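Let me give you the structure first, and then I'll get to my questions.
Note that one protein chain of the assembly has been removed; the remaining protein chains are unaltered in position.
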Amino acid sequence: MIGVVGSGGDVTACLESLEATPGVEKAVRISAPYKFVSKEFRKERTVIKVGKAEIGGDEFITMAGPCSVESEKQIMETAEAVAAAGATILRGGAFKPRTSPYDFQGMAGDGLKLLAKAREATGLAVITEVMSDQDVSLVAEYADIMQVGARNMQNFALLKVLGRCGRPVMLKRGLSATIKELLMSAEYIVAHGNPQVMLCERGIRTFETATRNTCDISAVPVLNELTHLPVIIDPSHAVGKRSLVPAIAKAAVAVGADGMIVEVHPCPEKAVSDGAQSLTIEGFREMMQMLQGYQKLWKLERQSELAVA
Amino acid sequence: MIGVVGSGGDVTACLESLEATPGVEKAVRISAPYKFVSKEFRKERTVIKVGKAEIGGDEFITMAGPCSVESEKQIMETAEAVAAAGATILRGGAFKPRTSPYDFQGMAGDGLKLLAKAREATGLAVITEVMSDQDVSLVAEYADIMQVGARNMQNFALLKVLGRCGRPVMLKRGLSATIKELLMSAEYIVAHGNPQVMLCERGIRTFETATRNTCDISAVPVLNELTHLPVIIDPSHAVGKRSLVPAIAKAAVAVGADGMIVEVHPCPEKAVSDGAQSLTIEGFREMMQMLQGYQKLWKLERQSELAVA
Amino acid sequence: MIGVVGSGGDVTACLESLEATPGVEKAVRISAPYKFVSKEFRKERTVIKVGKAEIGGDEFITMAGPCSVESEKQIMETAEAVAAAGATILRGGAFKPRTSPYDFQGMAGDGLKLLAKAREATGLAVITEVMSDQDVSLVAEYADIMQVGARNMQNFALLKVLGRCGRPVMLKRGLSATIKELLMSAEYIVAHGNPQVMLCERGIRTFETATRNTCDISAVPVLNELTHLPVIIDPSHAVGKRSLVPAIAKAAVAVGADGMIVEVHPCPEKAVSDGAQSLTIEGFREMMQMLQGYQKLWKLERQSELAVA
Partner (left out) sequence: MIGVVGSGGDVTACLESLEATPGVEKAVRISAPYKFVSKEFRKERTVIKVGKAEIGGDEFITMAGPCSVESEKQIMETAEAVAAAGATILRGGAFKPRTSPYDFQGMAGDGLKLLAKAREATGLAVITEVMSDQDVSLVAEYADIMQVGARNMQNFALLKVLGRCGRPVMLKRGLSATIKELLMSAEYIVAHGNPQVMLCERGIRTFETATRNTCDISAVPVLNELTHLPVIIDPSHAVGKRSLVPAIAKAAVAVGADGMIVEVHPCPEKAVSDGAQSLTIEGFREMMQMLQGYQKLWKLERQSELAVA
């Protein structure tokens, strides 16, 4: 498949002449401002394979782990626990975007090495954030999935470099980014060479202060109508409060997301960041058990969708 | 149970002297700005019985019907269809709040009579909106549940009168009302004499324009922590687009709402209002079938909660 | 001037036949969803006369007074002070919309009588809020301008009754109402018989918490392009903090509003409501002095606009 970008001119004539070219089966006009990521360009869901997980496939995927990598003990203990409870991808930040310059900024390279060690020990794939175009090649050495944080969703310099990084990317929606803007940012990565992009709804900023952000749950079916890319929900950042996470996780499965990313910490009250929204290991285990029934329904629906297609 | 409102003074002494009063079992201080509606005041869920439905009980409740009552044929056909598909409450507007003075304002008294006729024919209970304190007694003659629309959530004159109307009230969250403000408005109704209040999350106003409103799904677990009142989700107004409604309905069940209110019309493209978000009768039937698995999980969770309590 | 409302049919033919009717000078099609309030319907600014003030005329108008009428002493003292400092209209709430049912709800009829007394003593016109359609005739007995609060902007039952109240109305923009919705609500009042409507920008609800609301200052030039109705700014509610009020008042004059409404209290720390945002009498006096230079520029610009027209 080849995408041709541009505007103006006699499009119909152009499409006809393209279809007449040997080797071309069909030429399609894409009217959305995003091209490669649109359903018009590709009808089948994009499936992204990392480790044992197939994101966008026929299993609901769970990514779990601490906000920040803090120590070998912390990350190994968490990795083993979340793997045992059913997660297939380990999250953990080595480079941390912090509102204050005086807050913990992450373990950087050392954190990446600990994540790799946890991967070896558990078989979990690793997702971790990259904050600067200068760090892309370093992070790509260790990560299975490169995470772009909400604050960098429109860091176009970073997106361009991620188009050439050779790793799947999870792009988090900006705090006040529209769904269209999220797709345009994904288009940057794909247009620069990397089709392995998944999107993440992590809560948007509204007037409501009862939760840290407002989980825009409708973003999932909206995105499912507009794009073939997988959609992940982050209930932890969406609500910012531990006790609310399981209910949102259930909703994430029911609404048809491809997976979720959840913060888990062996001792949340001592976490250097996001302690209030991190599940304990025991809490994560209970939640995963409660989700089983919902995941079965999810799987039946996904299989019947694939059967139809 | 008696609530005493006020501030200042020696509260501890006061509580002690109250507890010493004959006939008083226990005196509790409520620190939330809302009193009667808070979990501190009452731990058990409030159950509201209308017709065959017990809202807040151990069944997920479905209210369904057209945005506006338009004709006898339309309301009778819809009522029979939604009852057959599993709804127990019929919705339909006789007084319509419309942004434009030139839009259809509802059938008023004639609409109320048609709703009552549909109730007789189907056994469905009836929920319908009341827009003015002057109409409360008229609407209360016909309705089983009085609906307060989002635009009237802080119409305090109306709330006060509803405190004395003798009917359950469903209070919709205002377009930019915080959860705390929603509870304060519910408190108005309860404090004026009517404890039968249910709350409705119908989408809040944000910057996102892909959906009509943004469904604040987290409002459900937040409210479940703060209040004993039942919580209803309105997926139709939340998203404003027919194709997105079933996904949000699934999320509503999964997240733990007590019920949902959905717009259904025999011929949405001819509806005088909200056609774009109304399900067809066939669409509603399919959705109700798809929800069965989720409702079973819901029931198991509710029963285990009640068993614990 | 007569407005004909409706849609469909051959509009051009219709306009031509209207223009051919004796006594008809010109027939104009209005494409905006609001008709009577649009610039297309009427190009010249609407001027509303109350007492000595001409709102929409060639003087910037100041309305000032306490949030709530609390006592004779309080309202008389404030009225005299604001009149002396240059205000021509006295504000003061007798019916108060309060988020909590346990907060002070206003002096009602007694408050209205005190406002009338202050008017007699000072020559100030009186603006006060009406919260229910049932109170309209009572309030209209005492008020020169009927105020509709932000929470009632889409209380359509109230708006309809205000169309027949025989008094000018100041319609405050709802907390999350778009400018178009504000105009549609004004259209309700005008379409029901009352052309004397002024609009009030009082801050909208956003994610920012440094101020009580966010003053949408651009609403003034936007409204000036769309409508002939006067536009008032309420800096007190917009910011919610005394020290910020004078800067916003200066901006209100500079941006071209027709006037402002400001909260002033002889002893803000003892005010029963909105104390934090009320100016002291001394603070109001200083602000009015500082505004003189800006008001001169305002007047020059308004006069040159009128000279051109």
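So that you can tell them apart, the chains are marked A, B and C in the order they are listed, and the count of residues begins at 1 in each.
Here is the rule we use: contacts are C-beta pairs under 8 Å (C-beta built on N, C-alpha and C of every residue); 3 or more make two chains touch, one makes a residue touch a chain.
Owing to the predicted nature of the structure, the values given are computational and were not obtained by experimental measurement.
Trainee: In the full complex, which of A:S38, A:T78 or A:N155 touches the chain missing from this view?
Mentor: Touches the omitted chain: A:N155.
Trainee: If the hidden chain were put back, which residues of subunit C would touch it?
Mentor: Against the missing chain, subunit C presents residues 176, 178-180, 204, 206-211, 214-222, 224-225, 238-239, 243-244, 247-248, 250-251, 253-256, 290, 293-294, 297, 300-301.
Trainee: Tell me, which residues in subunit B touch the chain that this view leaves out?
Mentor: Interface residues of subunit B facing the absent chain: 176, 205-207, 209.
Trainee: Touching residues of subunit A against the unshown chain: what are they?
Mentor: 5-6, 33-35, 97-102, 131-135, 151-152, 154-158, 174-176, 181, 184, 187-188, 191-192, 205
Note that only the chains that are shown with their structure count from here on.
Trainee: Which integer distance in Å separates the CA centroid of subunit A from that of subunit B?
Mentor: 35
Trainee: State, to the nearest whole Å, the distance from the C-alpha centre of subunit B to the C-alpha centre of subunit C.
Mentor: Centres of subunit B and subunit C (C-alpha means) sit 34 Å apart.
Trainee: Centroid from C-alpha atoms only, then distance subunit A to subunit C, rounded to Å. What do you get?
Mentor: Result: the chain centres lie 48 Å from each other.
Trainee: Residues of subunit A touching 2+ other chains?
Mentor: Within subunit A, the residues that touch at least two other chains are 176, 206-207, 209.
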